[in-house]
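Selected chains only, in their assembly positions.
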Amino acid sequence: MTETMLAARMHHVGEPMTLDRVPLPEPGPHDVRVTVRACNIVPNLANILKNWTTWFPQNPLPALPAIFGLDPAGIVDAVGADVHGFAPGDRVYVNPGRHCGDCLACRRGEHINCTSYAFSGYFGFTASAPRMLDRYPYGGLAEHMIAPQYSLVKLPDNVSFEQAARFGYLGTGYAALRKARVGTDTTVLINGISGTLGLGVALFALAMGATTILGTGRDRDLLTRVEALSPNRIRTFSTLDGAIDTWVRQTIEGGVDVYIDALGPGAPHEPFQQGMKSLRRGGRAVNIGATAGEVPIEVHHIMDQQLQLLGSCWFTAGEGQDMAAMAAAGLVDLSIFEHITYPLAKVNDAINGVASRHGGFSNFIITPDEK
Amino acid sequence: MTETMLAARMHHVGEPMTLDRVPLPEPGPHDVRVTVRACNIVPNLANILKNWTTWFPQNPLPALPAIFGLDPAGIVDAVGADVHGFAPGDRVYVNPGRHCGDCLACRRGEHINCTSYAFSGYFGFTASAPRMLDRYPYGGLAEHMIAPQYSLVKLPDNVSFEQAARFGYLGTGYAALRKARVGTDTTVLINGISGTLGLGVALFALAMGATTILGTGRDRDLLTRVEALSPNRIRTFSTLDGAIDTWVRQTIEGGVDVYIDALGPGAPHEPFQQGMKSLRRGGRAVNIGATAGEVPIEVHHIMDQQLQLLGSCWFTAGEGQDMAAMAAAGLVDLSIFEHITYPLAKVNDAINGVASRHGGFSNFIITPDEK
């Protein structure tokens, strides 16, 4: 008798998900099977489901019907023959990034630059990404999922599954800060600091030792709440009150060392441009936001002032393991998030509900073992 | 009796230079005096003299009347009390970059990121740059000049003064390649490869071991001449024949590792945009060209594909010394340049004449000791 499991699947683009009973998958030799205990409903999921095929046709979805779900956490329940580092019972976060293993980037160890890089349960980044989505057609919106051993992050006891399901957005911020070489010798500007992405950037910039963190957003109440995380090191500014670069240069003579764009979909171009103009000579910008379209950028200014504009896409499982160690050591405080949980059967409610969240402090989570 | 020297000076913006007799300057404790033997008339000089105050008011000119001249080479004829590494008789190139020594960037050893960084005999990069232009008001269009010891590059015997006077544009290319981490693991695209700047990028990319160098320009004859520098490793394409990124992706599967923009003033935006789209996932672009205005750039694409867009401004005297060692070792062939020389008295002819040069192979040089 074949075992089965429940999974939420989208059958056609833009349609609500249905709860389907599908065969319980078996792990391959390098894979593990995870009992999903929490999966994040990230704010962008609704866009992926409805608009991605038209907005970003170069970013293919998984073959439909598909199990979506970007950021799962749970318990290993079975392992393949060649898995040595993980065992049933391990509490893990599953990094959804999938790489092919044989392109030049993979053979260099630059997994995220894989020419077939894809997010299981979300979408792919290149024309050949469907090969990875076909190989691992499992997102976190199901009772179980299969994941390669290279994607796992072992969780410390003081990180809950709900918190771990936030690792995707947190890790995106962490990796951006690393690319910008943020440390004890840097000041940082974060556009969108009170959002789901920006709040994580702030938390990890604090842990990495940034001496001053400037943050912008619109909602003054949320900004005040962010400042309270470290009154000594965080200062915020509402874009309703003026231009970002004017404020930055008034606050730090010469400008900031690093600018991280963490604004969400639909952001206008001005904050991005003002962020670039907030940099000191020799400063670095990293884009992890959703600012869309062609942003007019003075490349002559970038040259003259030796600026850098870096793209950063997600984070590695190794970086995820570092984040787990940081949480275990008390370097980041994940207790600031409130978790709004839904059972798997209410996944469509959760996807719709996330739009009404109150800034980045809210975490929308599916808990498949909840009935 | 005060000694004097001849110097070409501009008295008012846009006016021709006049040949003036001025006092022979004495070096300060950390300075040397150089008898100028060759000074490059770089293609952009006419723009600096006529248009800079309106095009780039944030980049101040030296106080007028001023001795211009960006790229001098000559012989040390006097040294200050604290100079130990150079002595009268040394053949040198003078890097025009001047830094303050006490801003944070300077105290970190990042001299080009100095908040008062300026080019002696050319212009400054920030509002406080005039302090450096006032401290070193000497360009190369004179019989002698004062330069700080930190700016000197000792020349090997096999580099002529005329060749050394090319170091500015060559070094700009070299530093850009270094920022892009070009080496034996990289392919490179150079926009404007047959120009004064691009040709130097190609020469140094060859020396640094780039396996394949793709170059674009317009003039097919010049492009053929560039290909002949290394038929095995250089391939070129005229932008008259189509889109750059289409050609690049047909030539190298997945795109290039590195893209260097070396186009001159007045370049349209399309080649820059096509250069960005020519990069492989994880690729790096460096801008050292003169593409002006706000270039529409898809920052979402930069993020998704983990691209980098880096600005690079000039090069250090240390990098200049490395270039001298490369020339001494035969790693770069500086004999490819033809030198069109003028005496100091004909400096205005040289400035006008440079516009009619035939690509980057021509080198317009003032030789102040020529009568």
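Residue numbering begins at 1 within each chain, and the chains themselves are lettered A and B in the order written.
One rule holds in what follows: a contact is a pair of C-beta atoms (placed from the backbone, for glycine too) under 8 Å apart; a residue touches a chain by one contact, two chains touch by 3 or more.
Please read these numbers as outputs of a predicted model, since none were measured by experiment.
Given 2 shown copies, how many make up the whole thing?
Whole-complex copy count for this file comes out at 4.
FYI, only the chains that are shown with their structure count from here on.
Using CA atom averages as chain centres, what separation in Å is found between subunit A and subunit B?
Distance between chain centres, rounded to whole Å: 42 Å.
Touching residues of subunit B toward subunit A in the complex: what are they?
Result: residues 59, 105, 110, 112-115, 117, 125-126, 254, 261, 272, 280-282, 287-313 of subunit B touch subunit A.
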